[in-house]
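Apart from one protein chain that is not included, each protein chain of the complex appears where it belongs.
Letters are used for the chains, namely A and B, taken in the order the chains are written, and counting of residues starts over at 1 for each.
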Amino acid sequence: MVLLQIEAFTSPRFFYVAIGITSGLILVLVGCMLALLLLKNAAQARQLRLQYQFKDWLVGILLEEAVEAGHAFDVPQDIARLLKKGFARRVLLQELKSLKQSLSGQPGENLEKLYRQLGLPELSLRNLHSSQWHLKAKGIQDIAIMNVPELMPEIYPLTNHRHPAVRMEAQIAMVFLQQYEGLHFFEELAYPLTEWHQVKLLQLLASQQIPSEEVITRWLHSSNASVVQFALKLIGEQHASNFQHEVIACLSHPDETVRRQAISCLGEIPSGLASTALKKLFLTEADKDLQMTILTELSKTGAPEDLPFLQELQQNSDADIRLAADQAIRHLQTQAEAYQHLA
Amino acid sequence: MTILIAEDESITLATMQFRLKKDGHEVLTASNGQEALALLKVHKPQLVITDIMMPFASGLEVLTYVKQQENPVPVIVLSAMGQENVVVEAFTLGADDYITKPFSPNELALRVRRFALRAS
Partner (left out) sequence: MEYLYHFFNSGLLVYAVCMLSCYIFLGTLAIAEAITYLRKSKLTDYNLLASSPFAPSVSILAPAYNEGANIVENVRSLLNIYYNHLELIIINDGSKDDSMAKLIAAYQLEPVNISYHPRIPTKKVKAIYKSTNSVFGKLVVIDKENGGKADALNTGINIAKHQYLVCIDVDCILEQDALLKLLKPFMESTEKKVIATGGVVRIANSCLFENGKLVEVNLPKQFLPRAQALEYIRAFLLGRMAWSRLNGLLLISGAFGAFDRKIAIEAGGYDHRTVGEDMELVVRMRRYMADRKLPYKVTFIPDPLCWTEAPATYQILGRQRNRWMRGTIETLRMHRGLFFNPKYGLLGMLSYPYWFFFEFLAPVVEFTGFVLFVVLALAGLINWPFFLALTGFIFIFGWLFSIFAILMEVATFNQYKKKGEVGKLILTAILEPFLFHPFVVWSSIRGIVDLVRKKNSWGEMTRQGFSAPPVAKPDTGA
């Protein structure tokens, strides 16, 4: 029976059919390829042409000085005609977004005005309401970059969206529009923040004043470990030594990443208290990698009173730890010598 | 004064060009690092304004190149990266000024004026 079936498949006719189908498929694929190439080239050429056509007009608008509130920018007829097409509007929106990220001051305000004047927020809003994640994320990004604060209530619930790209853009948008204020989504955050995402948020907040002690303390006690981690990064970056005690408390956090962050954070806000806490943690910490991190931070911030502790470690059974202790001691000594020179 | 501007976003570039021309400067433009390096080999601008993140060669390479020449001309670095470490690195490599994006073209023009006064 089985043999018979195989016979049926091994008859040449079966293969003729298969060859026919496969060849057909190849032709279809080649056809798709050609069509795709033509489309891609055409779209690219069109985009370049549009950028060229928009250029002088946009430069003129960007450099317009002190525009009054009710003033509308001049849209020449040929540009207005171009902007009837969806494609041209998308290209323009893209262009405005990238300009907004490189120009501020009057040109920045003019860009926002033009965005509204041409009704482009509608385009962004349509994307925002799309069911596809990548469009949704793009819509959110537009709204943040072009600064449309009135849409914030629409974005806020998306900070807990189940698609990582959407919730990340939404969270970024909140911070973009409201800086630290925007971070109140932390209170209800159901997902962890990835490292990437934390870096992005920190970059947006880099030039802002650190929020009140109360807010930071609340984050440090968050049940979401990544929020605690984020707060520690913030404290470290801003050298906010007033949070010393809270940071030291984080050294006993059950999550390894939080402990690690707390160690490096203490390296940024050094004090006698911090180094005592680090030394204490070293003795109880089971993770060798964290122990090494502690030694690195101690060597960065160390003071003469750390010497006995480090000297003891030179007898440790682990070669890596001995080496790190050696390095820390040498670092301390060169520092001490430098001070003597100064004195 | 002749100024070379290297910036990959074409309309930003055009805006800077237009604004500085209004102040009576002569402006050469490059849309990537490679082009800027090529222009520098032929022309002798008195001031270079460069973005950091550009295709083919970064602004820091342009900066390094300018500062390796005899009688190096001033360089203004323009970048979206405002973090301390980048700014410090740019100044270590010899940058004369650092402007963080988004920036205002008027502010740029004022800073350029300072260099122009010093040059004349």
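The definition used in the following text is that a contact is a pair of C-beta atoms (placed from the backbone, for glycine too) under 8 Å apart; a residue touches a chain by one contact, two chains touch by 3 or more.
Bear in mind that the values here come from a model prediction, so they are computed numbers and not experimental data.
Colleague: Pick from A:E122, A:D289 or A:E305: which residue touches the chain that isn't shown?
Modeller: Going through A:E122, A:D289 or A:E305 one by one, A:D289 is the residue touching the chain not shown.
Colleague: From the list A:L50, A:V91, A:L111 or A:A137, which touches the chain that is not on show?
Modeller: A:A137
Colleague: Just to verify: which one of A:V75, A:A165, A:V215 or A:A249 makes contact with the chain not shown?
Modeller: A:A165
Colleague: Identify the residues of chain B touching the omitted chain, counting contacts across the whole complex.
Modeller: The missing chain touches chain B at positions 34, 37, 52-53, 55-58, 60-61, 64, 80-81, 83-86, 89, 92-93.
Colleague: In the full complex, which bits of chain A touch the chain not displayed? Write them out.
Modeller: 6, 9-12, 14-16, 18-19, 22-23, 25-26, 29-30, 32-33, 36-37, 40-41, 133-134, 137-138, 141, 165, 169, 191-192, 194-196, 198-200, 202-203, 226, 233, 237, 289, 319-320, 323, 326-327
The definition used in the following text is that only the chains that are shown with their structure count from here on.
Colleague: Need the CA-centroid distance for the pair chain A / chain B, whole Å please.
Modeller: The separation of the two C-alpha centroids amounts to 28 Å.
Colleague: If we count contacts the way the header does, which residues on chain A are in touch with chain B in the complex?
Modeller: The touching residues are 51, 54-56, 58-59, 62-63, 95, 98-108, 203, 206-207.
Colleague: Please give the residue numbers of chain B that touch chain A in the complex, ascending.
Modeller: Where chain B meets chain A, its residues are 9-12, 14-15, 18-19, 80, 82-83, 101-107.
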